[in-house]
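Comments concern the structure below.
Every protein chain of the complex appears in place save one, which is left out.
Moving on to chain A:
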Amino acid sequence: MRFVVVAGTPSSGKTSVMVHTIRHLLKNNLQVAVCKIDCLQTSDDERYLSLGIPVAVGLSDYICPDHFYVSNLEEIEAWAREQKADVLILETAGLCHRCAPAVFDCLSICVIDNLIGVDTPQKIGPMLSSSDIVVITKGDIVSQAEREVFRYKVEMVNPEASILDFNGLTGQGALALKNEILASEPLAGITGKVLRSPMPAAICSYCAGETIIGQSYQMGFIKKVDFGRVKSD
């Protein structure tokens, strides 16, 4: 089974991109299963269900959705194998910019759009820099010039990745992405595999439900702003 993790900034087109790509996988008579991770609610499952494939949803609620995702990978894999999936697509919440969900030996796709601004690729961090494939959407509504600048900035951050232009509305690019997925190595089992980038700790009193502001309410991992480091430019 191929294990594909799809991350990306909010509303970048993750679901649109994968729906088009899954259509092509289905044409090849492959069995596809999708798991969607989100925080409080999602309607992505309906869009995937309309393809007539098995879909699971995991809501992380009060936990960082990416931490929640890592601690469920084995269960998600087991579920997908039960569905006899040849390809498992896991769409992450795309909310935590610091956590990068990429796992070694899983195909990691990062979906970003041309509208987030040319300086944003540098700020996204490991979610972009550790992915195998970067899919860039919404090129249909920005100028050729901005597309070229944006792509260049992405290449700077992740020179190793294949970069695909994708139109999430028409599906232009879906075949190329399908081919990339089929060219990736199937995964024998997720257990024991390693995150490409460690996720930051999230264990302070607020993680545990604290709501009151003030030092005496803070426990666990606490980091304070360093006001000595004045930045000017």
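Simple rule for what comes next: contacts are C-beta pairs under 8 Å (C-beta built on N, C-alpha and C of every residue); 3 or more make two chains touch, one makes a residue touch a chain; residues count from 1.
Here is the rule we use: contacts and distances are computed from a predicted model.
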| item | value |
| --- | --- |
| Hidden chain of the complex, named as in its UniProt record, picked from "Electron transfer flavoprotein subunit alpha/FixB family protein", "Nitric oxide reductase F protein", "tRNA (5-methylaminomethyl-2-thiouridylate)-methyltransferase" or "ABC transporter-like" | "ABC transporter-like" |
| Among A:Gly8, A:Pro126 or A:Gly173, residue touching the chain not depicted | A:Gly173 |
| Selected residue (touches chain absent from view) among A:Cys39, A:Leu59, A:Leu95 or A:Val118 | A:Val118 |
| Omitted-chain contact residue, chosen from A:Asn29, A:Gln144, A:Thr191 or A:Thr211 | A:Gln144 |
| Interface with the undisplayed chain - residues on chain A | 114-115, 117-118, 140-146, 148-149, 151-152, 162-163, 165, 167, 170, 172-173, 175-176 |
